[in-house]
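Heads up: the structure comes next, in structure tokens.
Left out: one protein chain. Kept in place: all the others.
Residue numbering begins at 1 within each chain, and the chains themselves are lettered A and B in the order written.
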Amino acid sequence: MTERTIFLAPQRCIGCRSCVIACRECDSHIGKAMLFIDYLNRSESMATAPALCMHCQDPVAPCAQVCPTQAILVSRDGVVQQANKERCIACRNCAYACPFGIPKIDLADRLQYKCNMCYDRVAVGKKPMCATVCPSGAIAFGTYEEIAAQNRGVPVNRFRFGNQMVQTGVYVMAPAGVEVFHIQQALKFAGGAEISAVPGIYKGEVWR
Amino acid sequence: MSVDKFIFQPEDKTYEFLERGTPPGGWRAGMTIDRLVPTHCAFCGVQCAMYLEVSGNKVVGVEPRLDHPINEGRLCPKGVAAYQQVNHPDRLLKPLIRKNGRLVESTWDEALDLVVKRFQDIQREHGKDALAVYGGSSITTEKAYLLGKFARVGLGTRYVDYNGRLCMVAAASANFRAFGIDRIGQPYADISLADCLFVVGSNTTETFPVAIHFFWKARDRGAKLIVADPRLTQMARTADLHLPVLPGTDSALLNAILHVIIKEDYLDREFIARRTRDFDKAAAAVERYTPEYAQNICGVPAEKIVAAAHLWGQSAKAMLFHARGLEHHTQGTENCLAAINIVLATGKIGKPGCGYGTLTGQGNGQGGREHGQKCDQLPGQRSIEDPEARKYVAGVWGIPVEEMPPGGVSIVDMFELMDKGVLKGMFSLCNNSLVSIPNLNWAIPALRKLEFLVVVDFFLSETAALADVVLPGSVWAEDEGVVANQEGRVIKINKAVDPPGEARIDWQIVCDIARRLGKGQHFDFSSPRAIFDELRLASKGGRADYYGISYEKVEAQKGVFWPCPAPDHPGTPRLFDDRFYHADGRAIFHPIEFKPAFEIPDDEYPYYLTTGRVVYHYLSGNQTRRLGFLLSQAPEPWVEMHPRLAARMGIRDGDRARVRTRRGEVVLRALVARTIRPDTLFIPYHWGPPRAVNLLTVNALDPLSRIPEFKACAATVERAEGAAP
Partner (left out) sequence: MRRLEPSPTLVSLLVTGVLAALIFLGSRNLKNFDAALAGYAVATLFAVLGITYRFVQWLSRPPTALYWRRGWQMFFSWRNFRRFLGLIPWAFLDHLAVQNFIRERSYYRWAMHLTIFWGVVLSSLIVFPLVFGWFNFRLIGEDQYHLFVFGLPLFTFPLGSLFAFLLFHGLDIAALLVVAGVILALRRRYRDREVMAGQEFGFDLLPLLLLLAISITGLLLTASQLFWEGSYYWFLALVHQVVVIGTILYIPFGKLFHIIQRPASIGIELYYAVAGAAGHSACANCGREFAPELFVQDLKRTLSDLEQDYVMPAEDNRWWQDYCPECKRMLRATAYFMETQRGFL
């Protein structure tokens, strides 16, 4: 991975979607927002979380691997690029294979778009748009050492989806001791169950 | 935001790129960027620094500005979208005159001649005070100053006020009473030094998103966060302690906290003795506000009140902030004073990491209220009743002191005067009454009674659409000048481009009218700098002393904190380090008794209705509702309610619900969520009739500050069968 990468800290997220609109402003995105701020469950909580391309390292870019036209390239420094414009045929394999649910498809353009870590900005020493504007530090850009020193959490980049372990180029901040995020845990609360049953999403909650 | 993903969000985000709000000329990737103009945002009181990208004479984009200490590049969604106002297709390009009931385009000469003739006729017939000037705080300080002078010198009327009256004026009033000055006590950077942050009635995460990084930095150091709010806002969600206070009962909550603080002896007796007065009176007043007594009033469990007092009391460095939630009440000033009592009693002010302040809403919420746009003030936060101040300012303005009009009344009181037929004409700049005045079913007919209404705006606001003359003004990127942000830092807005079409810069319009009124010698300004130079002089020696500030100093220091009385003075970031601003240098405690809101729920209207903001919109929404991305995220207001309340009224998430008060009704989508008290309804206020929450609010005023009670009234809600979706 590049020396500098993106670090996500969803607990800091205030859901303002500044990153989403700023994403459109990047010259290499021309008006298209390629990341998401999702409510976990608005009926229960204000909790939101940013989601952008995690730039998977191992297995390297599942989206690129499932692409029938080899349209998704991975740069030398590990940034998974958005689909190559002349190759992509909008088959949607990447959108639904991605374990993180990130790539978007423009059916009119017949083209996939996804976070490319603002390569036009990063190449000239700037930060990606989202990490530059994020008011809360929920999306940060820097070296591992820089971010680890600022934040009380530890950057973690391993996720387990069922049998599959995925190691990513983008980190999320975790409490000490957490080395892998097990997505399966969350499924216990899925299927329409209240996410708020998860202890800790609400602090000081009084009305149930 | 604060909206369910299933209400306003696209059904399938995998195929949705949120492209609404593409700039008229397309995205700028293919354009040559000629200039980067350093400036600050058009919107809220944080005043984030940004660069505007200019291609030719067009603002085509925004680039984060990393070198400014306010935001270091951070921007909220409004800040990112702000530039799209400049070339907006809705811009007014020609003056409009009402003819046969319709607004038609005209020439500037025709429009200005008509304004002057009608103003002169009205004043000849009904006296000078038949005209009113209504300003605002989202303009540069130069323009705000000019408007006050225009009212008092150009028109010679006593009736001038500004939209900050609907914003935070209760806090200003409390600050004057307690500290003798109206400004936040410390810069933003100090927030990060605190060990405990107590935020009362402020949805900071949505209203001042960029300010949040200072709060979060403090929390990175382990600082505790206490939030008092009827809603579980984004900020409250992460708080160590959330106090779900009932709307309109803040003074009971704050008194109870002070009660526990006294009981547990978290007092700073040395500070109280050396730097304050009247502690005993305040202490006696809170004597009966035990947590158990208060919990029955304010709906916060007693143990939480006690916990809050402990958190605050045990923190070496603590800071208290409040915003509209505390201020928009008939007891607004007293609510703020109750908060100040807590700060003073524990000595948590006037040293690094400690402090207190109101989070001012508007872009120039601070600067706009300092230089004579308020009905009771002259430039430099001087009282208009103070003979010395009258004499000094009359001297600066070159008018005999006898011609200086006396104090006027607040804007809501002015609507009362319109209703009674006392006011006949109004000149309005930088506000949108049809969205923002409480009880619109009363206010709109009052406004219609005016014989002549002139509105200066760059978009046709709801109010402008009612006007007799609409003059096309400038957006913020088309003029230069200073503003003072939330922390009292005077910063510089720079001009990027000229106004489009025949639109003119606001201060030129005002000066032109004054000239045509025969007052040209008082309005002979050639540039914003000339206005600023007069303003500096007019504020000299006042509390808000700008005399030592220059444009160059502002740019060089990246902002100057007033007071700055001399050219070699660096400015005053920390206001209360060694004194307060009453004559004796002491701060004053005020004994506060809880008083219920003007209207409290009963059988017929069993719930509290409170109002607030959405991160995507600013004030009356006249600007942000035109910016595609922002609108797409919050296209219409909604009514937020707890599932328990919803179940009782038979309402499901996403249903149309009719909210009624004694004054009116609106039909809105229901957002059913556990993030609000089960006895409270919430509606954001950025939209005009028929979806305006201000059709429901009450025009009851705080007797001390004349701020309306936007944040509490009695309401009921029902499922709107068959209402159009």
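General observations
Rule of thumb we're sticking to: contacts are C-beta pairs under 8 Å (C-beta built on N, C-alpha and C of every residue); 3 or more make two chains touch, one makes a residue touch a chain.
Everything quoted here is computed from the prediction, not taken from an experiment.
Within the full complex, the residue among A:S28, A:S43, A:T132 or A:N157 touching the omitted chain is A:S28.
When the full complex is taken into account, the listed residue touching the unshown chain is A:Q81, out of A:T5, A:S18, A:S43 or A:Q81. Residues 9-12, 27-30, 36, 38-41, 47, 49, 51, 59, 62, 65-70, 81, 85-87, 89-93, 95-102, 106, 108-111, 116, 119-120, 123, 151-153, 159, 161-164, 172-175, 178, 181-187, 189-192, 195, 198-201 are the ones on subunit A that touch the missing chain. Counting the whole complex, the residues of subunit B in touch with the unshown chain are 5, 12-14, 29-30, 32, 216, 219-220, 238.
One rule holds for everything that comes next: only the chains that are shown with their structure count from here on.
Each chain gets a centre from the mean of its Cα atoms; for subunit A and subunit B, those two points are 35 Å apart. Against subunit A, the residues of subunit B that register as touching in their complex are 1-6, 13-19, 22, 27-29, 61-62, 64, 66, 71, 73-77, 79-81, 205-206, 209-213, 216, 220, 222, 232-242, 244, 301, 304, 615-616, 629-630, 633, 642-644, 653, 671-675, 677-678.
Put simply, subunit A touches subunit B in their complex at residues 11-12, 14-18, 20-22, 24-25, 27-28, 30-34, 36, 38-39, 42-48, 95, 101, 103-107, 113, 127, 129, 132-137, 150-152, 196, 201-208.
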